[in-house]
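Below is one structure, written out as structure tokens, with a few remarks after it.
Here the complex is missing one protein chain, while the rest keep their positions.
Now for chain A:
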């Protein structure tokens, strides 16, 4: 089986500045660093094979979204290498749409920016509109859409461009049940077609039924990576513990992790 995504020792560093001035200083003054470093990801490595369906789990702020954005090529990593073979599409709740344009125009714009030509766009458009179930709203400006409609449109675009690698960042939790089921069916279709998929969700049930492998992130580092049942059982145990920790213990746990992230309070 061939590797489709190789992530090697990837880190993402954000700078936290106490004052606005520090940000400017950091840009202009050479050779000196201002502000505190914050590692959203710290030395993450893993590989995904053709047809893998990998779930990302972790508590809030563990770097799941950052990692999905880096794999999708939306944001650059600070260090390390990411090798992606094929076209990656990110499906997130907040997909960038032009609020003043209509749904149809947004579809065309988005496809244009993704590098499709006029003919391909004309072929894809009806499928996307049909899948989104927006009906007559497709010719209304996006600013009049509800949040569910917006994510339905975004989801339909990303799914219908037939990507080789799909990254789903908590996007299935919006929209009604009927649409979620339809989306899940589409995911299954992709699964059978042997596409690589990444799945970020807080729903452990959804993960168990859908994923094969799970990557557990904790404060920007890989805690476990392995078969779904093994990792999820352990993760659930941890969550149970975490829930019952006293405030002091939680703090201690966080501090130990933050220390690794180079941000000591």
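We adopt the following convention: a contact is a pair of C-beta atoms (placed from the backbone, for glycine too) under 8 Å apart; a residue touches a chain by one contact, two chains touch by 3 or more; residues count from 1.
Just so it is clear, contacts and distances are computed from a predicted model.
Participant: Hey, which one's the missing chain according to UniProt: "Transport permease protein", "Sugar ABC transporter", "Fe-S cluster assembly protein SufD" or "Redoxin domain-containing protein"?
Facilitator: Of "Transport permease protein", "Sugar ABC transporter", "Fe-S cluster assembly protein SufD" or "Redoxin domain-containing protein", the absent chain's UniProt record names it "Transport permease protein".
Participant: Which residue from A:101, A:184 or A:204 sits in contact with the chain not drawn here?
Facilitator: A:101
Participant: Just to verify: which one of A:59, A:109, A:184 or A:204 makes contact with the chain not shown?
Facilitator: In the full complex, the listed residue that touches the missing chain is A:109.
Participant: In the complete complex, which positions of chain A touch the hidden chain?
Facilitator: Interface with the chain not displayed, on the chain A side: 14, 24, 27, 73-76, 90, 95-98, 100-102, 105, 108-109, 112-114, 141.
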